[in-house]
Structures are given as structure tokens and as C-alpha cells.
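All protein chains but one are shown at their positions in the complex.
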Amino acid sequence: MTFSIIARCPTTRRLGLGIATFSIAAGGRCEGIRHGVGICKTQAYINRGNDLLALQMLEQGLSPAAVMKSLEANDPDHEFRQIAIIDREGNACAHTGSGPRPWAGHHIGDGFVAFGNVLAGPQVIDGIVKGFLAKPDDELEFRLLAALEGGRDAGGQVGGDGHLPERSAAIFVVSEPDHPDIDARVDLHPEAIAELRRVLEEFKIYEVFYRDRGYRPDLAMSQAEFVATLSKRA
Amino acid sequence: MTFTLLARCPKTGQVGIGIATYSICVGLYCNGLRGNVGATMSQAFVNQGNNPLALRLLAQGYTPQRVLDDLKANDPNHEFRQIAVIDRLGRVAASTGTKNRGWAGHQVGEGYVAMGNVLAGEKTVTAMAKAYEAASSLSFERRLLAAIEAGRDAGGQSGVDGHLTERSAALMVYGDYDHAEIDLRVDLHDKAVEELRRAFEEYDQYRGYYKERSKNPKDAIPQYQFVAELQKRQQEAAQ
Amino acid sequence: MTFSLIGRCARTGRLGLGIATFSLAVGGRCEGVAANIGVCKTQAFPNRTNDPLGIKLLAQGYLPKRVMEMFAANDTEHSYRQIAIMDRDGRIEGHTGPGCRGWAGHKEGKDCIAFGNGLVGPQVLDGMIAGFLEKPDDALEYRLMRAIEGGRDAGGQGTPDAHRPERSAAIKVVDRRDYPDVDVRVDVHPTAVAELRRVLEEFKLYEEFYRGRDTDPSKAIPQDVFVKELEARRRVRA
Partner (left out) sequence: MTYTILGRCARTGRLGIGIATFSITVGRYAHSIRSMVGVTVSQANANENNNQIALRLLDQGFGAQAALDHLKSNDAYHSYRQIGVIDRTGAAVGYTGKNVRGWCGEMVGENYVSTGNGLRGQHVVEAIAKAFLAEPDADLEHRLLMGIEAGRDAGGQGNATTHRTERSAALLVYSRDPYPDIDLRVDLHEKAVDELRRVYVEYKQYEDYYRARGEHPRGAPSQEAFMTTLRKAS
């Protein structure tokens, strides 16, 4: 019960991941993204070593398809995993085993993969894709968010007892190996995607201030002063 | 006797170098580029150990200034070197040692360094920087090329008996991979910068073909056929 | 279409690659030459990721034969690649996929492997190996030069009806340092092998001077002065 998208921005080469799920604190299980290397995200039944192992192989230069084969050979429960892989050039590969509960599936697009399980149906994947492609010139983080919203609005997750809300959600974008550009999370909330939009939009207001005070602290105003300028603007 | 534009592309994070010099085979020394790590170049009296060492320090996460300090501390002949270092964030440090010959100096800009020694004067360096900035709408490799052409046109190098021609030149760009995205050289030629431009314009028309051929060999046409079609198109365009 | 030779100097342990081809700027696609590790070169329909991957695997201690197996597993188009691998001890592995066009093949010789595709025939490989073995005591870069000249003189690239010129060529030699000893190139030229010979001969005249500028710059004379002395010596000899 998760729907996700991994993608590469062709103009900036940034890599990003968006995820929303009924499970809580899903953002804490997304370590498989590294700039200049690629993304691997395992979901449904997660084996936590998978994503970092895949990154190591991608870093060596192995193709997403070969990495997927190695993951399969390494895991007796491969059929229970849902895995998407994208390399630094945007080549993609995905696997939805027979184990994840229905409806489960994925769509591989040009430089991105949309995938999910325990969904209302294939229309959720279509909604993710449509949301992602709606504004191709937007920053990657907003395209990922639009993708998650598209998946939610197309019905999202449906379990044994009917619709399941998104309780956690996260967006990661990287353009540098050592720290993320965007790392916004909601870990436990009744409407996690709506809350994630609130967090992301607020963060974007602070983004440049936070960055610049790191680069040139001698020129930075205090955060209290910065917040005051915000309320003045409003 | 060299002039160089070393840079990081602010849009894509690619790192690259454009370089031209009276020395021959200068491309041999341009081993200071690595995607997601940084760019560095040691010239004048080249210490060939500097570039690999600087890349390792950049990979550790050291700032360009700290890398430069380490190179200096590691080299008793540091004052003979001219060095530029750019990290993966585009931060820059450069040094022109006091024992460089002729007019020697560097200009640091946002994400780039223009530098040279045994030059006609400061104008060679400022012209490179200006051309690189002015070409911001072009692709990264074209910006680098424009910079060294501007350096040449501003007078380039000047030795004991006056102007020195460019006998070798190189243009290199690295992205996310271990291999170069572009790596073009002229090793020995009377007008190496002109020859580099010629090689680039020619090669540029092949890039898509080479890439596609690698990805999808089954459907690739033979290269001589590609060349014949290319020449036909060029003739038609000329008419 | 390309003809290449990977060679090792048994005396010094230096490793190198000589290559000539109809394609442009081939020297810019030869990153698989690594000091103290080995040489890996993919051609015909090269995928650029193979050679750096090969070097990493060799550095981890895999044998060339095992590296080739891993290439095959990693690459759906392996049958279109031509690959030669040599490790630092001189162990060799070659692969010429059936998808390579024209006459294509590889052949091992003492301390070397010659490989090519789109060639006029197997005599090109024999010409390369003969050239490489002709003066075994010479510096490796000259032996590689002679190898590609031998390939060219045996007919080089093309078919019996249509010869294809070498438009780019390169020689790369590594020793113990983590930068190459010799790295000379011709990227776009109608007779690239002949031009490469000219560049190499000229480079060898400068090699010591350039190295001295590095190790002891305080004793170095200006390069234009060096060139003038060089020209004077040339005139005397002529």
C-alpha cells in the first residue's frame, strides 16, 4: 500500500523520489537515492538492504536491468518486492512481483517510473504519470508532488476494508552527493499529501535563506529577522 | 605559456576545461576533471601529481582553498605553478605562483577560473572570462571553446621574441560518468585553436550517431553510410 | 571499423593501447588504461560504461576472463561489442561479438592482443602483431606505433573494394604514476596514423624537457628558447 515515483530531470540532471503511503514514517525508509549514481526504491515488502546494494552496483556502472537481476539472485523473496531503479542517465527498470497485494503495477516512462501496490487500480498509476507530466518545466520537487497528488486524486490506496488514507509522505531531490536539495517529510498525518504540500511550499520560502546562511554566515540575518520580513511581505 | 578556462556548468553540474598553449600535447595534462567531484588544473611548470591529488582531496569534501593550501604545502616548487580548483558546488580557488614566467595571472568568477602565463597581457585572461560569461545561453562546451578563442583573439601568448602561436589545445567536459562527455584534442598544429574548432564542429555532428549506435547497435547504419549522408546534407546546405 | 592493440612491456611492466579508426576523436574514448591495474577497450559498437567498469573490476582483483563474463551479463547488446582486456600481469581476454560488422576478430601475441573490425582481413591483425614484436627492446609507445602502422600497411579498414582511411588515432601508455606517461592523439585528419607518428616523434623530443619543468622548474629554460635550440640542432643535422 504505497504509491511512488522516481525520476530524473533531463535539464538539470537532478534525481528525485516522491512517496505516499498508509504506512507511517515511509520517508525514513528511502535511503536509495544518490546524486550522480541513481535511485533504487523497494516497496511492498521491503528488504532494507536492497536499495543501498543497488546503489553500489549502479555506482560501479552496472545497468538497471543487470542490477535488478542481481537483486533477484540475492533474494529468495524477490516475488514479494516491488522495485524501481533509475540510473544517472535516466535509464529505468521496474519489477512488480506476484507477491504484492492487488492492485499492483508500474509504468516506465522517459526518465521516470511510477509504481504502487494495494491501489484502487491502474488509474492511480495513470494519475501519477499525468501529474508528473503536467508541467514539465516546473522544478522536479513540484513535479513529484503533482504526481503524488495525481495518484491520490485518482483513488490512491484501497485495502480490504476500502480506501486507505495517506498517513505518511515524502519528497527527496538531490543535486550533490553529500546532502539533499529537498528532503521534506510527513510521518504521521491523516492527509499526508496535503500536509506535504504545506511543508514543501513553506520550505521553498526558506530554501535560499537556509542555503546562503550556510555559505556566508557572516552576511546572514538571524532567522527571527528573516521570519519578520516574511510576515511584512504577507 | 598557456591560457585556460576551467569551469563548472551551473545548470547541469558538468565540469570542463578549454585550454590552448604553445606546448605540444597539452591534453596529456588535463586529467583534473571528475563529475560530482570537481575540476582542477595545474599548469605553467606542471606538477603532474597535483591534479590526481587535488581530485582526491575534493572527493573528501575539502574546499578549493583548503585543497590549494594542501598542494602548496606538498610542493617545494609551488611558486612555479599556476593552479585552479573548483569543487562540485562551483566554489573556486586559484593561485599563480610568483615564479611563473612572463605576464601571468588569473581571474576568478562564479564557478569558473580564467588563467594563463607567458601571455600578451592581462587582456588575454579578461577576454576569456568575458567571452565565457557572454556565451551563457550556449551549451557548456561551446562556452569553453568561445573563451579560448577570445583568449587567442586578445593576443594569446607572448614569449621572448613576441607572439607565440597555439600549437596544442583541448576541450573536455565530464558529467555524471567516469568517462568524458566530450574529449577533443589537437596535439601539434600551427593554429591549434582553429583546428580544435574545426574538430569540434565536425565531431558535434557525429555525437548523436555515436551515442545511438552504442545503445541500439542492431539498427545502426554503417558509419561510412552516415558520413555519406552527412556530406550530402552539407553539400545541399552549401548550395 | 577500428584496429587496436593492447600491449605490455615485459621489462618495465608498462601498459599501453594503440588505436586507429575511421571514427573521429577516438582517443577521447580510451579511459580504460589505468596504471597498475590494466587496460580495457570496448569498440565496434562501444558502450561507454564498459571500460571504467572493467577497470574497477580489475582493480578489485577479478581476472580478465571473469570481467568479460560480467560484461556479458550486464549488457543486452554484448554481441555487438568488440572488447579486449589485459591485466597488470599480462593476462588477456578478447571478445568479438557476431554483431560486429565487416571482417572482425582478435588475436593474441606475445605480451599483446590485436583486435579490429571492419577490416580488409585477418592480415591486419598479423600486421599489427608483427609490428609490435619487431623491436621488443624499444619503448612501449614506439612498439604500439609500429603496431598500428603495421595494421595500416596490411590494408587497414574497409572491404576489398573500398578502403577506409584512418581519421583518428591515439597512443596511451601508463607506468606507475596515476597519470599517463605518453598520451598522444590525432582527432580529425585524412591520414591519422602518419600524423600520429609525427606527433609522437615530436613529443619524444620534448618529453625530458617537460618532465624537468615539473620536477625542477628553477633550472628550466623558457620553452621558446628550448624550441629555438631544437630547431638549430635540426638544421645542423640536416
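Chains here go by letter, A, B and C, matching the order in which they are written, and residues are numbered from 1 within each.
Definition applied: contacts are C-beta pairs under 8 Å (C-beta built on N, C-alpha and C of every residue); 3 or more make two chains touch, one makes a residue touch a chain.
Remember, it's a predicted structure, so these values are computed and weren't measured experimentally.
Although it is not drawn here, the omitted chain touches the following shown chains in the complete assembly: A, B.
Within the set A:A65, A:A134 or A:V199, the residue that contacts the chain not displayed is A:V199. Residue B:Q60 is the one among B:Q60, B:S136, B:N216 or B:Q234 that touches the chain missing from this view.
Where chain B meets the omitted chain, the residues involved are 60-63, 65-66, 89.
For chain A, the list of residues touching the undisplayed chain reads 1, 22-25, 27-29, 31, 44-49, 51-52, 77, 80-81, 99, 101, 159-161, 164, 177-180, 182-188, 198-199, 202-203, 206, 210-211, 213-214, 216-218, 220, 222-224.
Basically, only the chains that are shown with their structure count from here on.
Closest chain to the protein centre (all Cα atoms averaged), using per-chain Cα means: B.
Compared on C-beta pairs in contact, A-B and B-C come out with B-C as the pair having more. Taking the mean Cα position of each chain as its centre, A sits at the greatest distance from chain B. With centres taken as mean Cα positions, chain C sits 44 Å from chain A. The centroid of the Cα atoms in chain A and the matching centroid in chain B are 37 Å apart. We define each chain's centre as the mean of its Cα atoms; on that basis chain B and chain C are separated by 23 Å. Multi-chain contact residues of chain A, defined as those touching 2 or more other chains: 61.
In chain C, the positions touching at least two other chains are 49, 52.
Every residue of chain C that touches chain A in the complex is listed here, in rising order: 49-50, 52-53, 56-57, 73-76.
Partner chain A is touched in their complex by these residues of chain B: 11-13, 35-36, 61, 88-89, 175-178.
Residues 1, 22-25, 27-29, 31, 44-49, 51-52, 77, 80, 99, 101, 162, 164, 177-180, 182-188, 198-199, 202-203, 206, 210, 213-214, 216-218, 220, 222-225 of chain C are the ones that touch chain B when the two sit in their complex.
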